[in-house]
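Down below is the structure, laid out as structure tokens.
Omission of a single protein chain aside, the complex is shown with its protein chains in their original locations.
Just so it is clear, A, B and C label the chains in written order, and each chain counts residues from 1 on its own.
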Amino acid sequence: MMMEEIKTTIIDRIKLHFSDAVEKEFSYNRLDFSVKKETVPSILFYLKEEMGFKHLSHISCVDWLEEGEFEMIFILWSPEEKIKVFIHTRVDRSNPVMDNIDMIWRQANTYEREMKEMYGIQFTGLEAPEEFLLEDWNGPPPMRRDFDTEAYAAKTYWERPGREDALDVRETVEKRTGEVLPEFAKKYKR
Amino acid sequence: MGEILQYTWGAIVSFVLAFFVGITYMGLSRIVTARVQNRIGPPWYQNFFDVFKLFSKDTSIHHGIMHHMGPAFMMVTAVMSLLIIPIFNGGSFFTNLNFHGDLIFLIYIMVFGPLGMALGAGQTGNPNSAIGVTRGLSQIVGFEIPWVMALVALMIQYKTTSIVDLMNIQAETGKWLMFTSPFAFIAAVLAMLGMFRYAPFDIVGAPQELASGPMSENGGKYLFVMMSSGAVFAFAKLTLYVDIFMGGANNLIILVVKTFILYMIPVLYGIVSPRYRTEQSVRFFWGWPTLFGLLAILQAAFL
Amino acid sequence: MINDKNSQKIVDIIRNYARKHSLWILAYGTGCGAIELPPTMTSRYDAERLGVRGAATPRQADLLLITGYLTTKSLKRVIRVYEQMQDPKYVIGFGSCTINGGMYWDSYNTIKALDRYLPVDVYINGCMPRPEAVLSGFAKLQELIQDGKANGAKEYKENLKWYRDNQKKVITNWKMPEYNW
Partner (left out) sequence: MNMIFILFAVLLGGALLTFFSNKVSGLLRDIFFLLTVLAAGVFFYLFIKKGDTVSFSLAGLNLQWGLNAFGWYFSLIVLGLSTLAAFYALAYMRGKERLGYFYFNFLVSILSMLGILMSRDLVSFFVFWEIMTWSSYFIVIYNGKNVQRNGINYIIFSTIGAYAMLTAIVLVYTNTDSLIISDMITSYPQFTPVLQIFVPILFLMAFSVKAAMMPLHVWAPDAYSNSPMAYSSVFSGALSKMGIYGMIIVFVTMISYLPDSTWFKEIFAWLGAITAIMGTLWAVSQDDARKLLAYSSIAQLGYIITGVAIGTELAMLSALFLAVLHGLFKGALFMAVGAIERQTGTVNFTEVTGLIRKMPWTFIASLLAIIALAGIPPLGGFVGKWMLYESLINSNHYILVIAIFFASTAAFLYCYKFLFGFFLGQEEKEWEHVKEAPALMVVPMMILAIGTVVLGTFPGIILKPADIAMQSLGYAPTEGHLWSMSVLFNEWGDQVLLKPLVYAIAGIFLFFLILLTVKGWKTMRYVTTKDISSSGEVPLEDENLTFSINFFQPFMRAAGPVMKKRMITYYREFGKAIDILFDFTRRIYNGNGQTYAIYVMIFLVILLLLKNNLFG
């Protein structure tokens, strides 16, 4: 079967069963679906059991600070059809609660524990007996975009004096050569 | 009384000799390893620095009485086998206890130390130590078989169980047993590979897997005693091989030459080898070496 | 005789001579520093000439090499390892991460100055230092040992409270046995 045909079958079947799924084609062997967060466990289960997406490649998270939402992405891979499927969903940032899916894939547990520590997303019924990556962490979840890592480091760790002359590289370059920084680079200034 | 005094002096001089030769051999083996790896390597006296440094460590910890006694057990094995094994042909000064023990006593006293050491390692509570000990004991069961077969072959061929008698036989006939009983010699040398625990049989220490196994909690003075007993024991074992297979030695130079040649066998074999798993090591010893041991026994019984 | 000051001095000289020529290192290989050690030890630079060789466990080691940044999580282990080593013991800080945080200066979980938490005898500068620099670091440490100036462990013992305060400031959940040497 051609890849296009496979894709259409997948889209058809998903649309048939999950009415809230919005598909988006991305590249040759990748399909993206956006769903509501309540649908996530059932669509993942369906994909695994019925459509041969046996492999959970990754779970990732994006902090859309401006929109007040987290975007969670589940990446699945079908070893038979050689195609990957991305499931996107949005979670409210003020109350980040997700359904736990580690009964579908045991390895999801690891990713979920990481999400929990790094983004503060609560997975209902997640088995996480102890801290995972961050030991003895008291501060806010560090991967959230409103977490100010520089201020935190300055507050927590003693800094050896003598680094004051270590300036921002871009500014120094700008000053020295007269080169103008592009607009996007300024955003990431120190 | 005078006899005991002489024994004591003999024992002390043998011990010092074995200590110096053994430590020097360790240093030389490091140089040889380095040269094979295209390095310069440490000076030959490097291990004296190491030993002295360990001796002069300011602190050392132990996990209880068995752990404290473990190195002493090891030392007993080393010194006892040194005292039983004749160092030179004839001569009264280095006689020590040569005439009081025989080969079977020697075989058993040689596992006394490892077993005592294993108890010490067990008490540390370090899982690595216990794993190392189980590997070591399994390996002992492996290499003891060809080793004992070689010795039994010699015993039944020459109708004696005494090392001194075996040396006398070689002196009288002028033929080394390694040529008259070649299979026994091959089996014994293969068993020696396991005895010296160089690669591929270094499964006990295995620094990368087990963090030096039974020694992982030993530091300072304990490690000093372990290292020096290792040196003495290595010298004793090499002397035993020289005595029963290579006609013994009449003076120090011949002894050093013969033992060094023997010592290079496990060292050189080890440099170019990776590490076995435990069961592979045990099976190795139950394979070819045991076959050679059987051949040796057949030769001794029917030829 | 033995308690005589002069003979003690002679004993010290001999001891220090042996200690300096026999440094068994325990490499705490974080960050990029770990990759600098193999060339240092193998045939190109051959640190074994100086009597440097690896030790398997802290009980056997003399020298702790911190080869890069330390997160708070790994700092805890490093402190434990350091306290398990037997006196005399030395620490070498490797690269700028251990000196002032290096490129991790604003990380939320990386300490910036190692000597606030452990007594460092020798720092090797660079990001990362090349094997030549590492060898010169070893040579410097040997010099210090011969002169009797590598007293990091003694300092640590004397200023234990100051070190502990600093350590506890970053390691909030302190569940470790007391250091009682």
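Quick notes
As a convention for this text, a residue touches a chain if its C-beta (ideal position, glycine included) is under 8 Å from a C-beta of that chain, and two chains touch if they have at least 3 such contacts.
Everything numeric in this text was worked out from a predicted model, so none of it was measured.
Partners of the chain left out, restricted to shown chains and counted across the full complex, are B, C.
The omitted chain makes contact with just one of the residues B:S29, B:N47, B:N89 or B:T124: B:T124. When the missing chain is restored to the complex, the residue among C:R80, C:K149 or C:K168 that touches it is C:R80. Within subunit B, the residues in touch with the undisplayed chain are 57-66, 68-69, 71-73, 75-76, 79-80, 83, 97, 100-102, 104-105, 108-109, 111-112, 115, 118-119, 122-128, 130-131, 133-135, 137-138, 140-142, 144-145, 148-149, 152-153, 155-156, 159-162, 165, 211, 216-217, 220-222, 225, 277-279, 282-283, 286, 293, 297, 300-301. Taking the complete complex into account, residues 57-59, 76-78, 80-81, 84, 175-177, 180-181 of subunit C touch the chain not shown.
As a working rule, only the chains that are shown with their structure count from here on.
Between the interfaces B-C and A-C, more contacting C-beta pairs are found at B-C.
Remark: the per-chain Cα centre closest to the mean position of all protein Cα atoms belongs to C. With centres taken as mean Cα positions, subunit B sits 60 Å from subunit A.
The centroid of the Cα atoms in subunit A and the matching centroid in subunit C are 39 Å apart. Taken together, the subunit C residues at the contact with subunit B in this complex read 15, 18-19, 21-22, 24, 42-43, 46, 48-49, 51, 53-54, 56-57, 59-60, 62, 85-88, 181.
Residues of subunit A touching subunit C in their complex: 134-139, 142, 147, 149-150, 152-154, 156-160, 162-163. Interface residues of subunit C facing subunit A in the complex, by the touch rule stated above, are 72-73, 76, 99-101, 105-113, 116, 166, 169-173.
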